[in-house]
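Working notes, structure below.
Only one protein chain is missing; all other protein chains are in place.
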Amino acid sequence: MIDLEAARYRWHPVASSTDLVPRHVFQAQLLGREMALWRADDGNVNAWENRCLHRGVRLSIGINDGRELVCQYHGWRYANRTAGCTYIPAHPADAPARTICNNTYPAVEKHGLIWSGEKPDGQIPSLDVLDTTSITPLRGVTINVPLENIALPLIDYYSSGQRGASGDSVVHYGADTPDPFLLILHAHGHLHTSANAQAVDTPTPDIAFFFQPLDAARTAVRGVLCGVDEHNIGSAALIALLKQHSFMLCRARDIIESGHRDKPVPTPWTPYIPKVSDRHASMPPLTSAGQQAKLRVRLSAIENLSPSVKTFRFQALNTQIESAAPSVLPVAQPGAHIDIHLPNGLVRQYSLINGPGQTDHYAIAVKRLDDSTGGSHALHDSLKVGDVLATSVPRNNFTLRRDAEHTHLIAGGIGLTPLLSMARALDHSNLPFTLHHFIATETDAINRAELENMSAAVHWHVGQDVQQTQDTLSALLDAPTEHHHVYICGPGAMLGFTRETAATRGWADESIHFEYFKNPDVVDDSSEFNVELARSGLSLQVPAGKSLLSVLREHNVGVQSSCEQGACGTCRVEVLEGEPDHQDVYLSDTEKAQGNCLMSCVSRARSKRLVLDL
Amino acid sequence: MIILYDYELSGNCYKVRLLLSMLNVSYEKKAIEFYPAAEHKTDAFLSINALGQLPVIQTGDLTINDSHAILVYLARQYDKSDTWFPISDPVRLAQVTQWMCFADSLTSSASSARLVNGFFYDLDGEACRQEAHRLFRIFDEHLWFNEREDHLWVVPGKTPTIADLACFAYVVLSEEGGISRMDYPAIRRWTDRVKRLAGFVVMPGVFPAGPGPVHVLPANDTFPSAGTAEA
Partner (left out) sequence: MTQCSDPVALALWHPIAAIEDIPADGKQKTQLLGEVLHYRKMDDTRVSVHHGDRKLPVTLAYGYVWTCLGTPERDLFDLPEYAESDRRNVCAATVGVNVSAPRAVENFLDMGHFPFVHTGILGAEPHTEVREYQVNVDTERDEILATECLFYQPQAAAGSSGGVMSDYIYRVPHPYCAVLYKSCPTDESRLDVIALFLQSVDEENIRAHALVSVIDTQSSDLDIRMFQQNIFSQDKPILENQLPKRLPLDPRAETPIRADKSAIAYRRWLRTKGLQYGVLAAAA
């Protein structure tokens, strides 16, 4: 019996590199545990628990769309690298909690194989024989016997192989068994194969056989030939050689299995499957505030998109090479933004422009504004590649539904940023959409080439004055269409006009989604009122001149916030009783009229008292 | 108009539905309830096929039974490109025939195991599974070496043949008979490729593969710029 516990801390081969073709999900097994292995279009190899967090369905029957893995049962999507759930189709308006993350295992490519393990802490075997310029992986073969019964019979590999081979060459071999998980055959001589009806004598290469413990009674043998000069011998001879080995290995397998036919079958190993966190164990409430967490990121690239717009790319700190867990960034969905804590002390919100599956960095696009309150200046003028910054985790108060029959994206100027990430997601999934970008001059048409390449219709409206813009918008919103959704981001006046026009034309509030850069209205904080916190049993007074949010904070009631001016939706609080005095631009008119939630950073009370679900 | 005597859950009928769809031939289905009613053993059906087996097609006065015979007929009759059944190439034609016979051996192993598990047939399920694994080992090795030579399909060559469809049905349904395909990575990749052929349709028990190319080798490690990934 192998030492199961020790085996958990080793690296094991789980597939050949060539097994992981694009848009495919490989079903692997290691120590009784099933894994879904898939290669994203960016080349990254993912090794995940073969089990959807939702209802336990195997992910190996799912769809690899190049950037995300989609479960077949309810269509949950999981991102490349992080395995974070990015979309739950049953609740298209919700941003899934960032912490719904599948169990992942490390995956490293070496010697033509994919290596993984439960918690590997050592090195991937690197042996003298492997220290050669060329490594040729053999076809992996599964043998239905326990691992400890394989190495010994395989010592006769070359000589027993001769029985099936068509030649008479003599092969000498020597074997060392440095550990139970591998066998190295040092061979001398020639192996007689035939390629294209021509007999070929190939010098017999050394072989390293790695044994992959699939389960208590099953083992995969993954061999690599060492030092075969693939270019020199030619492809026909190479294939003949691989065939010869496949043949020999299959015969060895048959012999080993038949020798084992009457042995008792050991009970299968039962891997421990980690439980989901308590937060996800019960049904989440209708709205869930995300988790408070700060990230530290490094500015890894700056690129000019136009004379006044730059993109900034941030990467997680401490990305190690060949490490078990390269530090990953929490996954974000289209429409999400992060708060960036700038060196000058300012905190500013920027939408992420990442496309689906681009999980190894955060990208933002920032326009240098003259009237900027300092955010765009700080980014444009004082940041350099390599700088380390603090950011919030991504928050999404502008979520993209993917159950629309058509999606209309409307952007004003740099308001394109959240919509760019939406367009990338929609386009990648082949969902129908149209994009309208209102810009002052042609040079403001950022990412034009990429957008023109998309399957959707993209329109640039250049240099329109207020009246022209309003006419274009009015035409766009002419009549409401069922199952169509509109997303708009841009200057306050443009949003205000769009919302009003949509409402008068009969569009349902739920179909119009918007995100303001900032709240254009002046906040009136002259009222005084009382709040009761139903869950914490506190009763507090909010005086004139102070926000509800700051009073809550003074009493250590944790509420997240981001923009703190009623534009971003982060500080939303549920109202149980009382009439709110809404002063934000985040909630729709319907939501405001329902009165069961408010933005605690700017909104107050019309009634004397509010009861909050806190 | 072609009439297909069809049972939705039959793998042999599925082969025919696949080719009809891939060749874009319109047809009419006549449902024959194989289980539990055993309609294929009624006098009415035995008068159409004395063997009491599905599928059968009828067109005009012509009646053809046996899924593979039907595939041959449809390919010759409707495939303008002459690629699905390559009669002008003796070698490939022989290979197609060989793998169709192999597909028949899947009917008596993988398919029988499925009849035991899903339809309560009184057969030796364990023996059927063992035989299916023996066949799958051979099939996986064949496909693995085809991939090495850039051949995507069962019979080496540029295009798929009816042998792919003949083998596909009971391979892709094998898990319903308790036959896992975990140990057959080349088979699993090939099923993805078949699922990506134009005109592919699913049946209950078969999942779609999602869009993708039909390459055999791993992608290079350049990230396609957003919005330009293959569809």
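First chain written, first letter: the chains are A and B, and each begins at residue 1.
As a working rule, a residue touches a chain if its C-beta (ideal position, glycine included) is under 8 Å from a C-beta of that chain, and two chains touch if they have at least 3 such contacts.
Remember, predicted model here, so these are calculated numbers, not experimental data.
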Of the residues listed, A:2, A:57, A:155 or A:347, which one is in contact with the missing chain?
A:57
Sole residue of A:231, A:275 or A:384 that reaches the chain not shown, by the stated touch rule:
A:275
Touch with the missing chain holds, among B:52, B:156 or B:178, for B:178
Identify the residues of chain B touching the omitted chain, counting contacts across the whole complex.
8-9, 31, 33, 36-37, 117-120, 175-176, 178, 204-207
Missing-partner contacts on chain A, residue numbers
34, 50-51, 53-58, 61, 72-75, 88-93, 100, 275-278, 280-284, 286, 402-405, 431, 483
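To be clear about the criterion, only the chains that are shown with their structure count from here on.
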Contact residues on chain B for chain A in the complex?
137, 141, 144-145, 148-149, 181-183, 185, 188-189, 192, 207-213, 215-231
If you look only at chain A, which of its residues touch chain B in the complex?
15, 17-24, 26-29, 34, 39, 41-43, 61, 63-67, 70, 72, 139-140, 142, 220, 239, 242-243, 246, 250, 355, 358, 423-424, 427-428, 430, 450-451, 453-455
